[in-house]
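Heads up, one of the protein chains got dropped from this complex, but the rest are sitting where they should.
So, chain A:
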Amino acid sequence: MNPSPQPATPPSLRLHLIVLAALLALLLTSAGLALLPLGVFNTLSALGISVAKTLLVMAFFMRLRRGPPLLRIAAAVGFAWLAVLIGMTVADVLTRVVLPSPW
């Protein structure tokens, strides 16, 4: 019997630890930035850092960087639907006149 084709060799221990260190550094950065008065950039930087952390986890821990294209598409589609969900909800809310509640 043929040996079953292996998924690509797993990433090295070193790479895992580097990614973890980067994730923890990003965490501290986002905590630090939250304490500075940056106005709207507080929210933007916090969300930007979250996106960066997510990409690190997905690319390296979930191994999408070298994963089959089909899996990368499935992962991207999940986020695309999420963007549609939140984007269209917010678009609706932001373009309506708020009526005061009658009670």
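Rule of thumb we're sticking to: a contact is a pair of C-beta atoms (placed from the backbone, for glycine too) under 8 Å apart; a residue touches a chain by one contact, two chains touch by 3 or more; residues count from 1.
Convention: contacts and distances are computed from a predicted model.
Asker: For the chain not present in this complex, what protein name does its UniProt entry give, out of "Cytochrome c oxidase subunit 3 family protein", "ABC transporter permease", "Acetolactate synthase small subunit" or "Sulphur transport domain-containing protein"?
Answerer: Per the UniProt record, that chain is "Cytochrome c oxidase subunit 3 family protein".
Asker: Even though one chain is hidden, which residues of chain A still touch it in the full complex?
Answerer: 1, 3-7, 9-11, 13, 16-17, 19-20, 23-24, 27-28, 30-31, 34-38, 42-43, 46-47, 49-50, 53-54, 57-58, 60-62, 68, 70-71, 74-75, 77-79, 81-82, 85-86, 89-90, 93-94, 98
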